[in-house]
Every structure is written in structure tokens, then in C-alpha cells.
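Step one of this worksheet: look at the structure below.
One chain of protein is taken out of this complex; the other chains stay put.
The block that comes next holds chain A.
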């Protein structure tokens, strides 16, 4: 296992200043800082709630004080790799909703795309502004060695977590001003401005003025509500709910104290199925009736475009390296994790025989739900899971259990290594932009590889050192 901080009993270069500081301060000071940080989070109201568990709808996500640090060189590789992926994924989306060249070329199977639950027939033939479908691509990257990075999955719909990237940094700067003044850490605070620029650049065809941008949230009960309000506030745009919007004469309006005001760009944090009851789920009260018609006629831009999810499906994931070669004529900079597709009989056989060593996931699942982590499971769990796979092999993929890198983390017994992953947020509009930073998630339980916040994972600040 790769330890982010230690190599051959020596502190790795990017962590040296931090370790010196920690040793000089002593454990009491660190413990004190921990308590301060928790109080700050509670006070600001940064919360994350978990679906289906009841209890406190405003749970705090555990925040770990010890940052995860990348050198400028490491970051450059991640940056190039993530931008390359974001470009290929968007090109793929345009392709599958138009001529489907990649399918005609026999690279991606037609069924996988057209029969995919995330494929949206209503999007066929629509040209979204700048041909961009996924404007915010969250790429989950894991590390297994000094120079070995793998992409675990892509998130093309509405990846969440960017507010933690920004708030974690705020808290860290309040906690450790001396470290920030001494070290050269790349700032992340420009993200909201870049997001605003990106959204402005995708104004719809009919928009003939400075576009009016809104963030559309399902409401205060949503687990990511804090992030929705945070982003709207940071960009200085209205945070709206479905009930605040309506369609009239081919345009979208919001209800204001002065009457209707036109809306041009909607950054929606509502799933496809709910955005327009006339086009998708008729029982949705979260969306805006008639929205898709306006979208189709160029009266409004929707970010991300409906149907963008077909590119981040776990079955499509395995083809992303091929997409990069096909559309961009380049070799992938970041590798995929080798993946067995249970839809494929040989792969299925291998997966069933090696369940104890593999991580098996549902193709459409997310948030770490419904997966089997082989080495951490009992024989009975494996047997039950095997039955589920056999019942519907198309729904499952499997990957080797990667030795995710570990980063020192505060735990009950002191400081100990815990596994981490990393999600940078790539913005795609008139340009492809990437803030030097991202969200580092950490599995708080010893040995656990599941970093999802819904499964008890925590977060860390991520430092990219400037040259």
C-alpha cells in the first residue's frame, strides 16, 4: 500500500513542512484545532444528510484536519488526464445523440448506449450550446503508487462535493494561517467565478443579453442543499425551486416580487427524471412543466444536459480509453481500473470464481450503495451476492480490489493511515477549466476502502503545491 506521507521510513517531500509543524505544535494543539474546526462547521451549517437513515437531516460530514498534498508535477499529470477525459466524454455525448459514429465503428456496443436507462431519447438531434452536455465533470481518481493513478469513475450529471473543497480550505486557512503564509499552496477560491463564466458561456441561442443564471434545487430537504445554496450565493445568482419557475410563450420565467423575470441558464441539481413532468416523470413536483420544449427551441440552457448520464454509467466507463483514442487520437493519460463486465460470459465466470478478491458494483448504482467489497465480506454475503449477479449479469461489473493509497488521518487512537480517493471538478464551456484542487475523501474506518460520505466517509483539504 502506498502511503502518501511516508516512503521508506522517510517523510515524502510535499509533506515535510507539514510534519515539522505538527511535531513542533504537539498533540494537544492539534486536538484543540480539531474541536475548533468541528464547532466552525456546525456553526456555518455545512451539513450532509443521508437518505433513508432518518435521524438528523443535517448531519456533519467528518472533516479531517491533516491535508492531502500533491506536488506540482503530480497535479500536472492529473490535470491533463482529467481535461482529456472531460473532452472525450462530451464528444461521446454529442456523438450518441447525433450520428453515433463510435457505434457504427463498432467500438461501443449499440445496446449499451441505446438501451441504457440514462440514455434520453428526447435529446436526439438537439444541439446544446457549444455542443457541451456535461459542464461539470467530476472524475474520481485513486492512487496506488508514486506514479500510478487510476480513474475509478466519471460523474457527468451533477457531481457534488465542490462546496467541501471550498469550505475545507476556508476552515484550514483559519486554523493554520502560519502554514499558508509559509508554504505556496495553490488557491481554490476562484472556482465559483469559473463556474459562473462557464455557465455564462453556454447561454442559449435566443438569449440576446447578459444571461440570467439560476441554480435549481429540489429544496432544503435534499442532502446536498447546503452545496446548492452555497454555490448560488458564491456566484451571486438566485437559488430557485421548481415552483418558482414557469414556462410562458416559449421562455422560462421565475416568479419575483416584481412579476415574472426571464431565466436563460439553469444549473440544475435535480435528476433528469424530475425536471419536466410533461416530458419525464409526470408525478414530479420538483420540476418545471414545459421546460424541455423551451430547451429544444433554444430558449433556455440546462446544465447538465438531460441524458448526460449515459456517459458516466459504469458499463460505459470501460470504453472511455477507447473514446479518447477514437475522438481525440490520443493515448489516455489516466488509466482505467481493469474491469470485468458480467454481461460478458467469460468475465462472469471469472467474477463468480473470484468474488473474494474483487469489488463488485451495480452498473447504475452510486454513492457506494449495493456494492460488494470481496476481501471485507463473509462467505454468506458472497453467496447472496452471487445469486444477485446470476439473476441479472448485465447489471454488474467487477474490479480488482485496489490497494488505495493512504493518508495520515486523525482517529480515536491518534494519527493513522486511512485510504483516500480524490475528485477534481472540471468545468466545460467556452473553455475547459480546472481549479488546482478537489475533494479528498477518506474512509474513516481502519482498512475500509469505501470513502462515500453516505457510508461514513470523511473529507480532507487537498493542497496542490505551486512550483
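Quick note on the criterion: contacts are C-beta pairs under 8 Å (C-beta built on N, C-alpha and C of every residue); 3 or more make two chains touch, one makes a residue touch a chain; residues count from 1.
Heads up, the rule we're going with is that contacts and distances are computed from a predicted model.
One chain of this complex is left out of the view, and of "Ion-translocating oxidoreductase complex subunit C", "A alpha-helical domain with a conserved ER moti", "Branched-chain amino acid ABC transporter permease" or "Choline dehydrogenase", the protein name its UniProt record gives is "A alpha-helical domain with a conserved ER moti".
Residue A:219 is the one among A:219, A:250 or A:447 that touches the chain missing from this view. Touching the chain that is not shown, out of A:5, A:202 or A:232: A:232 (per the contact rule at the top). From the options A:187, A:260 or A:370, the residue with contact to the chain not on display is A:260. Annotation for chain A: contacts to the undisplayed chain at residues 42-45, 219-220, 225-226, 229-230, 232-233, 238-241, 243-244, 254-260.
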